[in-house]
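Left out: one protein chain. Kept in place: all the others.
Chain lettering (A and B) follows the sequence in which the chains are written, and residue indices restart at 1 in each chain.
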Amino acid sequence: MNLTLHVWRQAKASAPGRMERYEAKDVSPDMSFLEMLDVVNEKLIADGKTPITFEHDCREGICGSCGFMINGVAHGPKSGTTVCQLHMRSFKDGDELYLEPWRAKAFPVLKDLMVDRNAFDRIIAAGGYITARTGSAPDGNAIPVPKASSDQAMDAAACIGCGACVAACPNASAALFSGAKISHLGLLPQGQAERERRALRMVAQVKAEQFGNCTNIGECEAVCPKHIPLAVIARMNRDYLKASWKDRGAVKQDESA
Amino acid sequence: MKLDSRVPSGPIEQAWEKARFDMKLVNPANKRKFNVIVVGSGLGGGAAAASLGELGYNVKCFCFQDSPRRAHSIAAQGGINAAKNYQNDGDSIYRLFYDTVKGGDFRAREYNVYRLAQNSVSIIDQCVAQGVPFAREYGGLLANRSFGGAQVSRTFYARGQTGQQLLLGAYQALEAQIDAGRVTMYPRTEMLDLVVIDGKARGIITRNLVTGKIESHVADAVILATGGYGNVFYLSTNAKGSNCTAIWRAHKRGAAFANPCFTQIHPTCIPVSGDYQSKLTLMSESLRNDGRIWVPKEKGDKRTPSQIPEGERDYYLERRYPSFGNLVPRDVASRAAKAVCDEGRGVGETGLGVYLDFAESIRRLGRSTIEERYGNLFEMYERITGENPYETPMRIYPAIHYTMGGLWVDYQLMSTIPGLFVLGEANFSDHGANRLGASALMQGLSDGYFVIPYTLGNYLASNKLSKVDTGAPEFQAVAAEVEQGVQKLLSIKGKRTVASFHRELGKIIWDYCGMARNAEGLKHAIGRVRELRHEFWTNVNVPGSGDDLNQQLEGAGRVADFFELGELMCLDALERNESCGGHFREEYQTDEGEALRDDENFQYVAAWEYKGPDTPPELHKEPLEFEYVHPAQRSYK
Partner (left out) sequence: MSPATAAGSQNRALRFFEATIVKKAIVAVTGAVMFGFVTGHLLGNLQVFLGPERINAYSAFLKSNAELLWGARITLLIALFAHIAMTIQLWQIKNAARPVGYVKKNNSHSSLAARTMYYSGPVILAFVIFHLLHLTLGTVHPHYSETDVYANLVYGFLQWPVAVSYIVAVGLLCLHLRHGISSMFQTLGFNHPRHTPRIQAAASVISALFFAGYASIPLAVMTGVVRLSSMSL
């Protein structure tokens, strides 16, 4: 099949960008979306043009590297699928596709479809962990964890940090991402000691990164390749409001807040 | 070059404890004066950087991805082994040790493997404390499953995403140290060379992948945890970015490369569908518990599977291995699939595939049970192939997914260059010639959390290191070389793309140094690789410039190194005149077509020393001794 692509091209973060039109010819329905772009790029290189830059690594939907908008939907039309796992059989001959990078102030475009998502790392660094010095852990079975809690924690922990939630959100909010980590750790007994501090610091960092605020719209949940539920945001709100209201010094003044 | 394995003496059970006691310690107040570089942020590197940061060292951690959380450890599905014996089914540290040595076909160092089995226990504790959501039973305790044909249930898992969860645990610990200011993270930064001063590793040269800037970083020790080199095959289950550049450049600076031909093929991957294919996807080998593998009895049978009657199907694993059947080890299952496809009985458009059929299990257990066990895998299969495995058999074919070979390290994980440590898949590892399922994660974390924190301190405390800065002539020289290398790639301006070279190289290595090898083929492959490498350096087309984000340039540098490593793999495979584990030489097999080891002549680690671009490498042998587990022939009949 043949497709028409409109791709955002931007040479670097500080350069202006624009949409450019490309033809993708003889696309096999068995190709993944990224393989289709590989073929387009091989042709561009042969023609002496600059290939399209896009982020990718594992190409099996788990590393979270890939992702861009296809016709206004993060990761494209198939639910629960990253672009690397999206296959061309989801499209039909003659389709016209618009490819755009994630758009958010916190995710500046580096080149073409590639953005900088280090804001996510800084949110994790602010509190998305359980402090357990190497070597200090008690036996793995010392603290039983109810299966339901463990399963729910796993649901939240499945987040791959791709950024689709932010890209899809009309507010460019990172609530699903931060809520997922706060839920994952907050649901486990091991995560209780730092629960208040975690919520306070992570939420403060989300704001410092200039993500938008959540207004419970639900676009994020719909595009999340790992089906992280909106419930994680409610849990973050609860943890944050509680910790913030109590304000019992879980976060020292000089540590932020 | 002298290979001193520094294996402690005395009984194996106390060896690690004794070794730790004998190690020198760095005074807590002095730790912050030491700068340590960690390259790679997966299970080995992430765990090491976090643990060393906690100890108080000044750590710089590098990864080529945009975030340390993307390291390819994340893609491991099945689980992680640990000798906890929570199931009361007879497991023990000794049994895990025994299984690993035997599974590795007696080509691993016993003392290393024993330590690995010991550390496995602490790994689970550590990960649980970090909040890794391992599967649990209703009573709230940890669940286990048996994996890869093991006779005990010792595998801990987090759904089909164990690698992801373990990596996130290490990543979070790493981020906490970054926040605490103990670790500085350099994402999107690729190590392009190692700097050795006075015979010791003293730093690295990197390229910032966004700005293209070549930078020098000084340290008192360098730790490489950069993963395996499976992408030499082009098509593998590795991530697209996985590469051998860091270890290969270190090899060229004096680190011996051990057992490069030991590569592991995984039998249950989704077959190649066309020339555009960019990578292969692995499906958990647990599928073989309920799926039956077959091909048509007749060559070139193009009927659909449902049209082929039962009597005209060949369930070849069940036929050849009546007692293990479809559950034979990975290497055996892979070779058997290759054999039937070579006979022309392979299925699918390319003829490179065999059926994995669930029809009988669905009839026997019901669709819902199968859905419960493998639902997510079936979904993934359908997403990729567009076929519904509940209705038509899956097509599978083996693919490369792990490399047991890597930089040679001693018991303290130090390479032949003092001050250069190598962890995880990047070292030649504890897996011998074949790795057991669910053991890769174990090794990465053992090295990172529980070995390097001790052995690094020992090195730093027992060596007097001179003061060095990036102005040193050695740094200047290596940085200039790196710069020239980049410019050279850009200046060729040939006709062929990087990917086309990589694809062709991969095909050569796969055809001649893949599942089955022979002397003639390997010699042919070496010639072909050399020719192709020559063409690469005269005809590759790397568009763009070196001073901004240039994915083609990144790829070109990596492929250049794969050429050299690919040649060494073939050479190593040619030199090893025996079959063992993942290394199957067609000349050395039993009458029934099974691997035939030669312990008398090849019970050693082959460590290759780089001798220059046009000089053949020199082979050094580290003899292996087996005091505890006595070499025996593996049999799965």
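In this text, a residue touches a chain if its C-beta (ideal position, glycine included) is under 8 Å from a C-beta of that chain, and two chains touch if they have at least 3 such contacts.
Remember, predicted model here, so these are calculated numbers, not experimental data.
Peer 1: Which is it among B:F64, B:Y186 or B:Y374 that touches the chain not included here?
Peer 2: If we include the chain that is not displayed, B:Y186 is the one touching it.
Peer 1: Suppose we count only contacts with the excluded chain; which residues of subunit A make the list?
Peer 2: Interface residues of subunit A facing the absent chain: 6, 8, 19, 69, 71-73, 98, 100, 103-106, 121-122, 125-126, 168, 170-173, 201, 203-205, 207-208, 210-219, 221-223, 229-231, 233-242, 244-245, 247, 253, 255-257.
To be clear about the criterion, only the chains that are shown with their structure count from here on.
Peer 1: Under the definition above, what is the set of subunit A residues touching subunit B in their complex?
Peer 2: Answer in residue numbers: 11-12, 28-32, 34-36, 38-39, 42, 45-46, 48-51, 53, 55-65, 78, 81, 85, 87, 89, 110-111, 114, 116-118, 120-121, 124-126, 128-141, 143-147, 150-151, 153-154, 157-158, 160-161, 184-185, 188, 190-191.
Peer 1: In the complex of these two chains, what residues of subunit B are touching subunit A?
Peer 2: Contact set of subunit B toward subunit A: 47, 50-51, 54, 65-70, 72, 74-75, 84, 86, 122, 124-131, 133-142, 158-159, 161, 164-165, 168, 171-173, 175-176, 178-179, 185, 187, 210, 237, 239-241, 273-274, 276-279, 281-282, 380, 383-386, 449-450, 453, 497, 499-500, 541, 543-544, 548-549, 551-552.
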